[in-house]
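Here's a slice of the assembly, chains where they normally sit.
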Amino acid sequence: MNSAQLKSALEAVLFASGEPIELERLAEAVEADSDITKQALEELAGEYDARNSAIALLNLDGKYQFSTRPDYAEYIKRAMEQKRKAPLSQAAFEVLAIIAYNQPVTKSFIEQVRGVDCSGVIASLLRRELIEEAGRLDLPGRPLIYCTTTNFLRTFCISSLSELPPLPENDEGVRLVSEITAAEQTDIPEQVLLTK
Amino acid sequence: MSNVNINPDYKLDVFEGPLDLLLHLISKNKLNIYDIPIFTLVEQYTEYISKSIDEGFDIDSASEFLEMAARLLYIKSAALLPVHEEADKLRKELTGELIEYQECKKIAAKLSEMSSGIDSYVREPMEIEADRSYQRVHNVTELLDYYLMAAGKKLRRLPPPVEAFSGIVARRIVSISSKISLIKNLFVKHRKLRLSELYKKSESRSDLVATFLAILELSRQGSIYITDSLDILPVSNAEISDITLLTPGGNDSNEFSTA
């Protein structure tokens, strides 16, 4: 690997990682001597500086990391906060509704009701502060449980969960969900947790 | 059961499903996918399945293969009847499925060649102090609607709107039955249709194939006649003199045997 290839490989690794990485680990990853790696990193950092890039390659106590320069923090913050206004997806609404009516609930419960993997949706609802973690169930695997937040109440203009519209009594789906709830809460918790 | 051309290296689990296995048998034995000799195919298929099971293929994971075996046997038995219209219909349905699946496999192969981007990496968002809490406001009744939707059994009073079906029928891999209803609908407005016009409307090869098979099916059912000049007429409009080919009903004209 020539010097340009070495720098590119390091650039790719540092970009993808996000976390600060030790010189030794970088050298191992690109299969180069650590002195050569160090030199390549310094050159790479110099190139980023020379072209006044918005990104800088930092050396933090022997660990290397790409980071944006502080001058741009305002734009970044604005871009990230724009997402607050993006409407919830159908999937997000459904997961939120399931949590609201059955809280606290585990991820496996939500997935049983919806029949699909919901990890991404749950992560996004957490970021948007519509739900929060409410501890772990004292069951094998100690699954996390989720409930809604005060931001949830604000979003739906209610002052407490008691103001949620009542569920229809004769809806088959509602009955089905309460069966899952019953199963989860009582006799056969292992099974609930293992049927994912 | 002889001369089954099976590569012993192939095990049942290398096939993506019964359609995949059927395509394999069809190409191995150089059968015509547009005119599957059902008797040959049934024999080879069942022999392959039973051989695989003898060799230890898990019968539980073979349910779809067994279902197809039952389906083939059913078509075979229907084909033994003196009037075997149903067998032809079922056989053509299977042909349509096989053509569709064959296209699916070809596209999958192309996608596989294009998939080098699977090795590109992106970053996790940087940890930045930013307020990401949701900002919009919704009516709480929406939540109930979504709850019932997730529970999957929302009661409905009205039939679903036509657009609701777009996800099902908006497909470029064209089904023969949808083509049939399309052609039937055209007769609501038109007294006759030109065969060439129908082909021109086709947007892709599979569309064209489906159009062709749909016309075959309609003429077999006796719903349409095709004239010398390649006009297609619905039965109600057909003059006796127009009926020059493909008279419906008789057993002989049902079998699109090798030309």
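Of note:
Going in written order, the chains are labelled A and B, and every chain counts its residues from 1.
Simple rule for what comes next: a residue touches a chain if its C-beta (ideal position, glycine included) is under 8 Å from a C-beta of that chain, and two chains touch if they have at least 3 such contacts.
Keep in mind that what you see is a predicted model, and the values were worked out from it rather than measured.
Formula of protein chain copies in the complete complex, based on this structure file: A x2, B x1.
In this text, only the chains that are shown with their structure count from here on.
Centres computed as Cα averages put subunit A at a distance of 40 Å from subunit B.
Note for the complex: subunit A touches subunit B at residues 12, 15-16, 18, 67-68, 73, 76-77, 80-81, 83-85, 87-88, 90, 93-98, 100-101, 113-114, 127-130, 151, 154-158, 163-165, 167-168, 171-174, 176-177. Against subunit A, in their complex, subunit B makes its touches with residues 121-126, 128-144, 146-155.
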